[in-house]
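Here it is: the structure, laid out below.
The other protein chains are all here in position, but one chain of the complex has been omitted.
Order of writing sets the labels: A and B. Residues in every chain begin at 1.
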Amino acid sequence: MNEERPFLTVRDGLLQPALEEAAQPGGRLCLPYGEAAGGEPMGGPVHFPGGIAMPVQIERVLGFGRSFSFWPLLFGLACCAIEMMAMGGSRFDISRFGMEAMRASPRQADGMIIAGWCSTKMAPRVVRLYEQIPDPKWVLAMGSCAISGNIWDTYSIVQGIDSLIPVDVYVPGCPPRPEALWQGLEMIRDRIKQSRHAYDGLRRIPARDLLAASAGEEPCAPDASSAPTPIAAPAAGTTA
Amino acid sequence: MSDHGAHGAVDAAGQGDHGAHGAVDATPPVTGRPTQEELAERKARTRVPPERSGDIMTISMGPQHPSMHGVYRAVLDLDGEVIVAVRPEIGNLHRGLEKLCEERTYHQIIPLTDRLDYISGFAMNHGFCEAAETLMQVEVPPRAQYIRTIASELCRVSNHIMWLGVHIMDLGTQTFFVICFRDREYVLDLFEMLTGARLTHSFARIGGVAKDLPDGFEHRCRKVIDFLPKRVAEYERIVKHNRIYYKRAKGVGIFTADDCYAWRVTGPPLRSAGVARDLRKDEPYAAYGEVDFEVAVEYNADVYDRFLVRMKEIRESCKIIRQCLDQMPDGDFLARDAAHTLPRKRDVLRESGAMIQDFNQVFRGPQVPKGEVYRSIEVPKGEMGVYIRSEGGPRPARVRFSTPSFYHGQAVPPLVEGETIADMVAIFASIDVVLGDCDR
Partner (left out) sequence: MTPGEDTLQTLPASLMTAVEALGSTFGERLVERTEFRGELTLSVDPAAWLDILTFCRDDGSTAFDQLDSLLGDHLPERAEAPFAVVAHLLSHTYGHRLRVKTALAEGQALPSVTGLWPSAGFDEREAWEMFGVVFAGHPDLRRLLTTDDFEGFPLRKDFPLKGTVGGRVRTDLRGKI
């Protein structure tokens, strides 16, 4: 499995290269996250008290151990949650990987599986839950809605939760079969083993950076394509 | 258990032990059906009148909570364990689906309806197609009606099995959840064989269904529906006489028939209140008029009876599917109506008429007369009404899905005020709210 290339690139293609660059030793963040934030970068290598960096071998052992008991937050939004629950059933059995203990409290969780579309009403709560999960944490965006908003390009849906929180693995599908989610979880486990996080090197979570960068701007006018078009092109995803 | 006497004790103020156990132990066993007065009296006895005495603590149950019904938020005012007031907040999953429908042709709306009640996707497709076909006056061929009936009933089975798993999980166990999801996998395999997808089927089309029954489907379907009633009997044996479930569900969450009418609560909660209303019998659509089944009715209007109603509905659904397979007529699975329906896929590249029809239907959409319709069908959670207003174009001018979860979510305050938090979890699980259905 090639963890260098993301499972799915986000629509403007800027996110993953920026994160890859920032995760290199000595890497710095470039646009679109900018340097507006200030403060310490998130994630990165763990330091012992006194500033001594933890040796990589110990970090690998810790990662190996963590990868066998990744406890996601019990947080299902929509249809993908049903497939996530089916993964918890006995046919697909997430318990083989130690993940059946889905925690209800974010304080006890190791990560989140965002399963479903995120509305603007729910967005602050998703961000708050993400922030309440203690480090180290990993996020899996499950389903097209979490990756990019899917067909719900409307007034109340966030078009992809990677504009809110840093995402490690994207699992496409509508909904992805439990086997696809399993592959995504395997990719998460690879990242856990290497102690690589999506927030390594970020100064702030994407939502705050984007909002801060646009602090002086007026809200964008809706683009012309939001008006109904006279001839209907076949909508993506429907079968004739 | 030696502490039964303590449960039945009632103190001088007339307020019983708040687990609603007082009603079960203190009264003599009721044989026969309770009348509305008796139900109202039981409800008054098991509930504490919601007065704001003492310290009120306000907590927010949700939107993220371990109860797996989606992101429903209920702000509770608590006096100890007793809920004094509930303020529900929905909309955490609002997509603007109805607005999106106005920009899409009728064929393109079908995959959107899948995602309404995503546990029973085909039932939602079916409802929308019934309304659209009424508007366009498309006659669905009999074979398609039977296939739709089979798929709808499989949705009902899948929904109720999952409901059971989630309901029992809300009450504390994990085992039942795993058992129910294992059995649901058989039904999902059938759906995958029939429609190609486990969950979001998009199988109904205006005028019929997308494909005919595949080879081997009938054999496999019969095996599953022979096996499922035995499973349901096993669930009932485990759950029905389980002392813990009995105490947590019997006499809890009584919602009489008048309450149900006033709050537009339909489906299993209404049938558990003694009202034999089932749109499959009262206003038959698809092939329900040609099959023989009983309406599942219970009379105690509590959580326990909603469980019994749903288990009986699974058995009746298996019966309906068996009859549909036995009586399956030959013929088309999709109406041949060039103005309103899509052609068969295999004809599209072979016949010019079909190619033109395909082009028209996909690029221009169906030719729909001006008018408005409202069709209501019995989806697994209750009655869903689809209202379509058309101004004559290929796109509707207004679509409204009056989904059961919207009204059931609204009925949570009268159901729950005066109960304890533990009972609230049981009651909220029993009325089967799914937020995709509620918020659209």
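Here is the rule we go by: a residue touches a chain if its C-beta (ideal position, glycine included) is under 8 Å from a C-beta of that chain, and two chains touch if they have at least 3 such contacts.
Since the structure is predicted, the reported quantities are computational estimates derived from the model, not experimental observations.
Enquirer: Touching the left-out chain: which of B:137, B:174 or B:327?
Expert: The missing chain is touched by B:137.
Enquirer: Which residue, B:41, B:79, B:103 or B:236, contacts the hidden chain when the whole complex is considered?
Expert: Checking the options B:41, B:79, B:103 or B:236, the one contacting the hidden chain is B:103.
Enquirer: Of the residues listed, B:222, B:240 or B:264, which one is in contact with the missing chain?
Expert: The missing chain is touched by B:264.
Enquirer: Extract the touching residues of chain B with respect to the undisplayed chain.
Expert: Touching the missing chain: residues 90-91, 94, 96, 98-100, 103, 134-135, 137, 261-264, 275, 277, 282-283, 370-374, 376, 383, 385, 387, 389, 397-398, 400, 402, 406-407, 409-411, 414, 439-440.
Enquirer: Spell out, residue by residue, where the missing chain touches chain A.
Expert: Touch with the absent chain occurs at residues 12, 120-121, 123-124, 127, 153-156, 158-159, 163-164, 207-208, 210-211, 213-214, 217, 219-223, 226-228.
Convention: only the chains that are shown with their structure count from here on.
Enquirer: For chain A and chain B, what's the span in angstrom between their mean Cα positions?
Expert: 32
Enquirer: Along chain A, where are the residues that touch chain B in the complex?
Expert: 73-79, 81-83, 85-86, 88-91, 104, 106, 116-117, 119, 121-122, 125, 129, 151-152, 154-157, 174-175, 177, 228, 231-235, 237-240
Enquirer: Considering only the defined contacts, which chain B positions touch chain A in the complex?
Expert: 63-66, 68, 70-71, 91-97, 99-100, 102-105, 107-108, 110-112, 115, 118-119, 162, 177-178, 181-182, 184-185, 188, 198-200, 202, 210, 342, 345, 348, 358, 361-365, 394-395, 435-436, 439
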